[in-house]
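These notes concern the structure reproduced below.
One protein chain is absent from this view; the other protein chains keep their places.
So that you can tell them apart, the chains are marked A, B and C in the order they are listed, and the count of residues begins at 1 in each.
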Amino acid sequence: MTTTPRAVRRNSRPAAPPDPARPLLPASEQIRLLDPAGAPLPVHPDYPAPPVEVLVELYRRMVLGRRFDLQATALTKQGRLAVYPSARGQEACQVGAILALRDDDWVFPTYRESMALTARGIDPVEVLTLLRGDWHCGYDPAVRRTAPQCTPLATQCVHAAGLAHGEAYQGRDTVALAFLGDGATSEGDFHEGVNFAAVFKAPVVYFVQNNQYAISVPLSRQTAAPSLAYKGVGYGVPSEQVDGNDPVAVLAVLNRAVAHARAGHGPFLVEAHTYRMEPHTNADDAARYRDADEVASWQDRDPVVRLETYLRDRGALDDTTVARVAAQAEEYAADLRERMHDKPTVDPLTLFDHVYAEPTPQLVEQRAQVRAELAADQEGAG
Amino acid sequence: MTTTPRAVRRNSRPAAPPDPARPLLPASEQIRLLDPAGAPLPVHPDYPAPPVEVLVELYRRMVLGRRFDLQATALTKQGRLAVYPSARGQEACQVGAILALRDDDWVFPTYRESMALTARGIDPVEVLTLLRGDWHCGYDPAVRRTAPQCTPLATQCVHAAGLAHGEAYQGRDTVALAFLGDGATSEGDFHEGVNFAAVFKAPVVYFVQNNQYAISVPLSRQTAAPSLAYKGVGYGVPSEQVDGNDPVAVLAVLNRAVAHARAGHGPFLVEAHTYRMEPHTNADDAARYRDADEVASWQDRDPVVRLETYLRDRGALDDTTVARVAAQAEEYAADLRERMHDKPTVDPLTLFDHVYAEPTPQLVEQRAQVRAELAADQEGAG
Amino acid sequence: MASMTMAKALNTALADAMLDDDRVVVFGEDVGQLGGVFRITDGLAARFGDKRCFDTPLAEAGIVGFAVGLAMSGLRPVVEMQFDAFGYPAFEQIASHVAKLRNRTRGALTAPIVIRIPYAGGIGGVEHHCDSSEAYYAHTPGLKVVTPATVADAYSLLRSAIDDPDPVVFLEPKKLYFASAETQLPARTEPFGRAVVRHQGTDATLVAYGPAVPVALAAAEAAQAEGWNLEVVDVRTIVPFDDDTIAASVRKTGRCVVVHEAQGFAGVGAEIAARVQERCFHSLHAPVLRVAGLDIPYPAPMLEHTHLPSVDRVLDAVARLQWDDQPDERWVAA
Partner (left out) sequence: MASMTMAKALNTALADAMLDDDRVVVFGEDVGQLGGVFRITDGLAARFGDKRCFDTPLAEAGIVGFAVGLAMSGLRPVVEMQFDAFGYPAFEQIASHVAKLRNRTRGALTAPIVIRIPYAGGIGGVEHHCDSSEAYYAHTPGLKVVTPATVADAYSLLRSAIDDPDPVVFLEPKKLYFASAETQLPARTEPFGRAVVRHQGTDATLVAYGPAVPVALAAAEAAQAEGWNLEVVDVRTIVPFDDDTIAASVRKTGRCVVVHEAQGFAGVGAEIAARVQERCFHSLHAPVLRVAGLDIPYPAPMLEHTHLPSVDRVLDAVARLQWDDQPDERWVAA
């Protein structure tokens, strides 16, 4: 029915110019520098392996992190924590991210990043304050350059963009790293945050730990994309996907991402394919939505074992060091156990201290009322 | 410092499999079937030109649309409309989208889609109700299968996903087309809407009219992406970019997008590069943010002229038809002028009629009060 | 009659509604295979198929906006916001679309959507998991706002919500999910727009809703020891609001305390107090007082008991109802 004029048929279309998207797209397969058993793969031209002493330190903190995580789960069973979202299995991501940063860089963690926070050197008791329930944030975020653990999903993506832009605006070369999960990428705030960072060329690394589930919801319900890393190009943001259980690759890719951001090239998006070995939190029943086989299959890619194998094979780790690290981890856990033993006391009147810099007259009134109630209670009790 | 074991060096990395993103990415250049002057370009293998009789109808409705748009602007100057956001220059997009759809498909327009609505055959007076200010939506959206014009930017992207999924769920092969602007792509609801559509494989065409500005804000402040069409791949949604002032290409690309959606392959994202010849609305002062040269340069790509040239060159349009269409347009405008002459009367008590199916006791009370006030006013006046 | 939790009653209401009406679809985060983090949708996906009860991508504006679209196609969406503060990302969709669709289109399109929200505190939840967000919705014309306090109401009000031609924000008091009562389902209690006297009394009226109702009832119990005979009214549906039942009670008792968990300032309690004093001015022997959450962000678990209205705090308010006061002399002179 359509008739095409002859002149047209004769012409041929000009060759397309190189696709501007190419440099932004991730590799079509996960970057991997170790095989699942921990044997090294061929050198990757874009991702040189980090120095071995850094990898040993990565190993050390991963072991400590895992021990901390187990301890926190145990504390939950003993009723010392209200709730605990374990990150067991994600040690490479959580610790790798911290090692890719300077101490004066900023971290934007979620509720799941307890291991990242301990790897950052934050007192584990302060890390657990939120989950123990004595206050919302236990550490000093300004001093630790670590935002309070974020619960409203993906909202931190925008904060990271703002912080990074603010730092750059003030002439500082700070990088911000925002952690998020696979589920959180579906939220509008992820979109807005990455886009703001891209438009303002803010030095942010968006680090998606794709642990395959958002509570019970599998990745296939979050996205139809070939992989989450393909979201970057839509913002003009270079992206990469990495085997999140390969500690060497995670650190290598994040090193590049951080360097990119620090050099003023704007944000970088990294997706790490990993797995949450435990339920979403201790309150979750993972048997309802995934089977033991799946969990077991990831056990074979354990990031701690993998790194240990690699370092041993390279002669960078021996029984003595492994034992020393294990002992350190035990000590760390024992200290935590000890210090978490007693329920902390919190003065109810502090509820009024930080709503505003100065309490409003209404809060002054309410404070007086609560004070009177407490006094009456004590009298009643006394 | 990094030492790489020998074994590794010897291996070479396996060849990467074909990139799964490839089929989702847009062409790196806008699809164009006519050159700026209206001469046909070589046939495009993926985008056959629509039948010529459809193109003549496209031309007719574009001429009517433009005349309507001019009339609406004139009505604003005369104070008959509170405000009018002109779409002059975007006729190919607005009318092309409608011609790509069946009457029983659903359209999700924004405030700027007046020409699309008239092209859909909706009474122009009803199209202008929102802007005249007698009610929020003048037409019957259920009958016209056209959502009320959406002002909160990008929110309609999610509605379209839901509607399309609901139709498919009920066994109907309806397609939903959601209009949005370049600015709206920055909103979280765009992200969430496209993602929902992708995950549920809902038959939606997201049609971005990238007219280069969101009010005063140029595209460079909305995105750092090579083009907005690159957002699709991050959702697993195939995408295309098209010259939005090439009516033949717009219709060809949208035809493919609609066919894709109708065939059950899920959503499709189309970005049309176009230009808003007028200020954002009559209340805007575009001289504050763009210069006359820029506007003039787009004048040369006028979609109506371009299509007319093409159709004349093909012998599908002659002076008689052109004159007949022009006369139709004048008649259309005159009728609109006439019917918009009188200020409509709206009964204030209708304010209470549609808040709920049945008014709450509180509304019944307030209604009685207003009724009493109106009676008192009349008495006072009488 | 069997003992049943509110959670089970809600779950049964959803199942019964799905059975009765093909158009009902249930979706949200984790509501499918997991059955919801509170198990309110437990078994629905298995029973009705994963097309009628399904998980969505993790995006609340998406969930609510998707419901708007589904409603436009003729379905009856029931969606879950996983926790109160996670309804906030959907606020624009709720306030600008769900609430207004009928009005914008003069009834041509409607949004018979139920937005279920586990809300309020008392369960030791971490921040953002314990907000009482009812006032945001109650202040938004076009929404109905409902919150059950009993097991039977949980069932019946949810059925009514799903049947309702208008959007309903259905607020489920988390701390009552696992409270149980002897209940025979399908129970049908009073319709929307009717408050219910849960405890008869003569001396003062306690007006409460949702999680505050058990507190008010406990206070009424405790007050008996102090010689006060308190009436307790359960509001049930904040919108539409039942002025008659509440005003009748206050006219009878002459005194009123409103109790809710949400921070007091500009809360629903303010509306109730304002309405009561408007309607019962000459019957009031004392100002209408409010016992509400403090005007602070919801506290960490270890401090929530200080924040929440307690029996003691309610009794303190009752004690302040000017039992001995003389009226203003200007009154007497008038």
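By our rule, a residue touches a chain if its C-beta (ideal position, glycine included) is under 8 Å from a C-beta of that chain, and two chains touch if they have at least 3 such contacts.
Note that the coordinates shown come from a computational prediction; the quantities given were computed from them, not determined experimentally.
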Exercise. Check each of B:39, B:70 or B:370 against the chain that is not shown and name the one that touches it.
Key: B:370
Exercise. Sort through A:188, A:266 or A:348 and give me the one touching the missing partner chain.
Key: A:188
Exercise. With the full complex in mind, choose from B:134, B:173 or B:313 the residue touching the hidden chain.
Key: B:134
Exercise. May I ask which residue of B:23, B:121, B:264 or B:348 touches the chain that does not appear here?
Key: B:348
Quiz item: Contacts of subunit B with the missing chain: which residues?
Solution: 82-83, 111, 130-136, 151-153, 183-184, 186-189, 214-217, 221-223, 284-285, 288-289, 343-344, 346, 348, 350-352, 355, 360, 362-363, 366, 370, 373
Quiz item: Residues on subunit C that touch the omitted chain in the whole complex?
Solution: 61, 85, 88-89, 91-92, 95-96, 99-100, 103-104, 127-128, 135-136, 138-139, 141-142, 239, 241, 254, 262-263, 265-271, 273-275, 277-279, 281-290, 295-297, 322, 325-328, 330-332, 334
Quiz item: Since one chain has been left out of the picture, which residues of subunit A touch it in the full complex?
Solution: 106, 135-137, 140-143, 147-148, 152, 155, 157-167, 169-170, 176, 188-189, 191-193, 195-196, 199, 350, 353-357, 360-362
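We take it that only the chains that are shown with their structure count from here on.
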Practice problem: Determine the centre-to-centre distance between subunit B and subunit C, using the mean Cα coordinates as centres, and give it in whole Å. | Solution: 40
Exercise. Would you give the residues of subunit B that are in contact with at least 2 other chains, written as numbers and ranges?
Key: 188-189, 191-192, 195, 199
Quiz prompt | Residues of subunit C whose C-beta touches two or more other chains | solution = 56-57, 59, 61-62, 89
